[in-house]
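Presented below is the structure to which this report refers.
Of the protein chains in this complex, all but one are displayed in their positions.
For clarity, chains are labelled A and B in written order, and residue numbers in each chain start from 1.
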Amino acid sequence: MAGYLLRRLFHALLTLIGISLITFIILFALPGDPVNRVAGRMANDQQKALVREQLGLDRPLWEQYGRYVGKLATGDLGRSFMQRSEVSELVGARLPATLWLMLAAIVCELVIGLSIGAVAAFRRNTLLDQSVMVGAFVFVSAPQFLLGYTLLYVFAVWLGWFPIGGYGSLSQIVLPALTLGLLGGGWYARMMRSSVIEVLRQDFVRTARAKGLSRLRIVFVHIVPNAILPIIAMVGIDIGIFMSGIVVVESVFGWPGIGQLTWQAIQQLDIPIIMGVTLVSACAIVLGNLLADLAAPLIDPRIRLK
Amino acid sequence: MVIGAILKRKLALLGLIVIAIFAAAAILAPWLAPYDPTVSPGDFAAPPSAQFWFGTDLLGRDFLSRLIYGARATLIIGILANGIAVLIGTVIGVTAGYLRGWVGSALMRFTDLMMAFPALLLAILLAAIFDPSLWIVVLVIAMVSWVQIARVVYAETISLAEREYVVAVRSVGASSARIILRHILPHLVPTLIVWGTLGIATTSLFEATLSFLGIGVQPPTPSWGNMVNENQTYFEAAPWLVFIPGIAIGLLALSFNLIGDALRDILDPTLRGRH
Partner (left out) sequence: MNRLLASASIVTLLALGACGEEKKEEAQQAAPAASNTTATTEAAPAATPAPAPAAAEIKQGGSMIVTFKDDLPTLDPAIGYDWKNWSVIKSVFDGLLDYKPGTTEIVPDLAESFETSADGLTYTFKLRQGVKFHNGREMKAADVKYSLERMINPATTSPGAGYYAGIKGFAEFQAGTATEVAGITTPDDYTVKLELTAPDATTLHLLALNFSYVVPKEEVEKSGLDFGKKPVGTGAYKVTEWTSGQKIVLDRNADYFKAGLPRLDKITFEIGQEPVVALLRLQKGEIDIAGDGIPPAKFEEIMNDPASKDLVITADQLHTGYVAMNVTMKPFDNVAVRQAVNMAINKDRIVKLINDRAVPANQPLPPAMPGYDTSYKGYAFDVEGAKAKLKEAGPEAGFETDLYVMNTDPQPRIAQAIQQDLATIGIKVNLKSQDMGTVIAAGGKKDGAPMIWSGGMAWIADFPDPSNFYTVILGCGGAVEGGWNWSWYCNEALDKRAREANAITDPAKAGERAIAWGKIFTDLMADAPWAPVFNEKAYVVHSKRVAGPNGIFADPIHIPVNYDEVYATDVK
């Protein structure tokens, strides 16, 4: 187990290095020159050369990368070109908002997905089952912005139940979290439905039901433990999906997460920020995948580690 | 079960009809559209009326005509990007799964690496390198979409390559190319068809997301995604400008998902879970 974990962590490290290298190369293939921004419009060639030297951009690419990785090893993400702050500070100021939203979205997904899935399974092949499952399909097929704008329009603009956007209070997280929760909840519902159906077919559950055990009890004693593996695996994958795609929801609801920071950094060619955000996101994705893979053997010893 | 299965097929049929309508709109756009989608015969953001059924957009262009023409870019990107992604994924997955060894593990390491790459960020950066065009959007989306397919194909190829008959033909000296073409690829076809269909839903939604951020098809060529992008600041003042193309994208994705899901049931009931 420890050996497996070590190997996985080593692979994760290699993955992160690979991602940082690819991002670095792409950034230098971009057509713009950050020096033109940092030095200001009045700067002549000589001043630009001096600024280039200050930023270390006059060095060969491999040397710049080496320096970057060297600093990274000490936990230093570098300084933003345009905002002139530590990247760790900038990302640190935005990350909590993204993480909060992610957490709330996962909770929404689980609540929506699992309850709908269980209900559909208990009422299998009824109209309720079919309409609920078609509904789940509709949600997983909806574009993020469409669902986001719909919720915003109905619940914030029309009904006025929630603020139109922004960050800070609990009421503000509801709509963006619900957007992500509904989008992802459909997958959980489908998965939950088939797990429940499978469990319900098993003899011991039939016996338990015959004995008059309450449904709720059956769900929590027999079904949830069985379904928890794929659920954890899906949460792990979701972390990755959220980390790379949350920018749309952030932008619809004006949520001040890392998505907006990244978008601004790309417009300004702020290389250190783009690098930092890529790495932080990749870390989260790697951790999510690791979680998904580790969850399996920890919960179900029958699954052997390779 | 039977009722459910039939219903599912019915839904799939519905999906097929929707896609057929969209495809017809795309192909017959010049004859169907009441106006040229790039000229402005109306006022800015006029609400739906007898003259403009879906109103006009923020530049005064007939929204219905843009929607009809928009089906072209949207469908081309959805289908082509996913096709290329399936192709790349298959090549990498089969190569890695058949050859195994260091080539295989290097390929799969690379696949894992791409899997951990924040996809949208990668797409945005790639799009910034190239001169923007519809084909670049197709390539960029394909570049970030092949990873899942490669992993699935890899796993299947490994199990196929270990089957007795494959081992048998290999032992009589059949060439690798022959084995892959004759004995492995045909068995992958059901998987690829299912993924090829479900994936279109995903790539269409991805196009919408890129367009939403202003990185999609270049204006004034309409795509459903960039129609949302152009008009999104008016979602409150002129909601139809955002919701109509948004719903069209959702319908498209839903239809491909429904068909894909039915195909999965028909072709291979063991394939389950999230794609």
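Assorted remarks:
By definition in this document, a residue touches a chain if its C-beta (ideal position, glycine included) is under 8 Å from a C-beta of that chain, and two chains touch if they have at least 3 such contacts.
None of the values given here were measured: they were computed from a predicted structure.
Only one residue in the set A:L9, A:I25, A:L61 or A:A93 touches the chain that does not appear here, and it is A:A93. Considering B:L58, B:L87, B:I158 or B:A174, the position touching the chain not shown turns out to be B:L58 (whole complex). Only one residue from A:A12, A:V38, A:V219 or A:V280 touches the chain missing from this view: A:V38. In the complete complex, the residue from B:Q51, B:S159, B:S176 or B:T233 that touches the missing chain is B:T233.
Although one chain is not displayed, subunit B still touches it through residues 38-40, 44, 58-59, 124, 128, 131-132, 214-215, 218-220, 229-230, 232-237.
What subunit A contributes to its contact with the hidden chain is residues 30-33, 35-48, 50-51, 53-55, 79, 82-85, 89-90, 92-94, 97, 163-168, 253-254, 256, 260, 263-264, 266-269.
In the analysis below, only the chains that are shown with their structure count from here on.
Computed centre separation for the pair subunit A/subunit B is 21 angstrom, with centres defined by C-alpha atoms.
The part of subunit A that touches subunit B in the complex is made up of residues 11, 14-16, 18-19, 22-23, 26-27, 29-31, 125, 129-130, 134, 137-138, 140-146, 149-150, 152-153, 157, 187, 191, 194, 230, 234, 237, 240, 243-245, 247-248, 251, 262-263, 266, 274, 277-278, 281-282, 285-286, 289. Of all residues in subunit B, those touching subunit A in their complex are 1, 3-4, 7, 11, 109-110, 112-113, 115-122, 124-126, 128-129, 201, 205, 208-209, 212-213, 228, 232, 235-236, 239, 242-243, 246-247, 249-250, 253-254, 257-258, 261, 272-274.
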